[in-house]
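Note sheet for the following structure.
Every protein chain of the complex appears in place save one, which is left out.
And then chain A:
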């Protein structure tokens, strides 16, 4: 009885809490909506007519100039943006202004005054969820874009489920690889969330782009990930752009992370440029592009999937990719010949030697060609791979008597009780 009552009281507290949060969100959104200036009405077709009232005239000009074959196609595309922070919010605004068909936004955080050193969010939005605030601003900028917001953490079991389900919702359109979105953009600021995006995209065979800004705010990168075809985020420890400053002199005491609107803006720009090229089929889509702001250095590279990747979904996509090779070769042959002149360097072999230390300053200036198993200049591995860590540690003994979950749980409870 007592236990049950206690549980009910706890449930009630939780419900009260979420009710209060919801009420606050309604209040915030309503008060902002009241102050909304007159909105332009939706546009049925994108016109290339050059008049002041046409929001798309300069974009449609890309078509006239022969850069893009069919710009209006952009209205058919769905892009999911995970993380609506310093990079994600700006990327969302860029795609909105470009007239993207549909945007899905994911974040669990709220707008804070501490975010005001970055672009996009405004002081009057403090306290709102980032997704609500973003939807409000973006729908004002371009009412033609279909916006969906998801306020949740994708690294939890429940959040991850909602995330993968939302990517598979085909009510707007069906992408060429069978999900409901054409591209996922990862704009999160931590390894855990990147690994969650990687997991979802590997499982769904969903092409995605990763972006990141270093914790010292002076370098960043973008990366294209096509499950099975390119390295996934777990195939090798993540790459980071060496800032060129001696890591040992970097003062990390007292703060976790710095941020600059400039670096974030540049990375968002690189990310959306790559997105437009990928979606609209113009120029060369970068597989990896780094940005070292201290030296204005932009390292590039390609990464093949690791046949020993620890992610089983990645291995399945790799198998599928190999099986589809003959068909792919046939259809690509003609195209390859036409593009033979604009070839980039062959892919690098990255199956070993992860523990490459910080590139020496003197080596950055040089233009030496890449050795087959070395990283390009200016790039380093952020984490080591799992190894046989030499330590005399005691392995967990397996004993049939003690190998029962309830028994173990009770044993810990007993220890916790006194």
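The rule is short, and it goes like this: contacts are C-beta pairs under 8 Å (C-beta built on N, C-alpha and C of every residue); 3 or more make two chains touch, one makes a residue touch a chain; residues count from 1.
Operating definition for what follows: contacts and distances are computed from a predicted model.
As stated in its UniProt record, the chain not included in the shown complex is "Ubiquitin-fold modifier-conjugating enzyme 1", which appears among "2-oxoisovalerate dehydrogenase subunit alpha", "Dynactin subunit 4", "Geranylgeranyl transferase type-2 subunit beta" or "Ubiquitin-fold modifier-conjugating enzyme 1". The missing chain, though absent from the display, is touched by one residue of A:70, A:156 or A:284; that residue is A:156.
In the complete complex, the residue from A:262, A:284, A:331 or A:411 that touches the missing chain is A:411.
Set against the missing chain, the residues A:19, A:294 or A:383 yield one that touches it, A:383. Mapped onto chain A, contacts with the missing chain fall at residues 108-109, 112, 153, 155-157, 160, 190-192, 195-196, 198-199, 234, 237, 252, 254-257, 310-311, 383-387, 389, 391-397, 402-405, 408-409, 411-413, 415-416.
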